[in-house]
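So the structure is just underneath, and the comments pick up after that.
All protein chains of the complex are present and in place, except for one that has been dropped.
After this line comes chain A, so read on.
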């Protein structure tokens, strides 16, 4: 199908983009890579009055080293995240998750920030962003503000972003040397996860010193499996510890509970195996 008519704007700076969003009102929409939004427009599930294309804001692309954290520009494509050595070294979980997103063509266009702002609970990047304590750096008419992932994902397709705000960067604390795995269950290639588990584990002196586990598509947003994490810390990374901890994954839904536990077990087993 063909999208409904809209006004198209192409800002050349973040300030201009923020100003345009304010001027166009709440029916305007920011378009990043468009790999979720263009299908939505085409199916006429949404009909924004104006599209503000931030594809020209090159300052929002790329990954920077910022001391204890990485700063990932919102317009960095999945393809770039997959190949970035900083992400590989300090946030391996994000690389492994990104490898599984959609297909190569979509990964060339789709962006890290766009996926987070779209906030599809079946989207792959929400759970690792939550598990790794990512912080969203947001620009609006009142200046900049920071929102932790734990407060950013509000509901189905809904974030803490106000209609006149834009996500600029995502700060991801470094998890250097952590091993990780993303275990995803879907029916066919390209399909959304029915449930997926993002796990990162730090092993020191033969024991798990820290663990991060996030669940994809078990509710209206990503879920942090804190009980699983707590059951792992201080234990040796053995099969019995993992299977015991995985039983603590909980979703409030019988079928998905079972899936979450099985997949958490697999994700942790693969993660500790390095």
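Assume a contact is a pair of C-beta atoms (placed from the backbone, for glycine too) under 8 Å apart; a residue touches a chain by one contact, two chains touch by 3 or more; residues count from 1.
Quick note on the criterion: contacts and distances are computed from a predicted model.
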Complex member absent from the view - protein name from UniProt, among "Carbon-monoxide dehydrogenase small subunit", "Branched-chain amino acid ABC transporter permease", "NADH-quinone oxidoreductase subunit L" or "Iron-sulfur cluster-binding protein": "Carbon-monoxide dehydrogenase small subunit"
Touch criterion as defined above, residue of A:35, A:98, A:179 or A:264 at the omitted chain: A:35
Candidates A:8, A:156 or A:255 - the one touching the absent chain: A:8
Candidate in contact with the missing chain, chosen from A:13, A:58 or A:105: A:105
Missing-chain contacts mapped onto chain A: 1-8, 10, 31, 34-35, 38-39, 41-42, 51, 53, 55, 62-63, 79-80, 83-88, 102-106, 108-109, 189-190
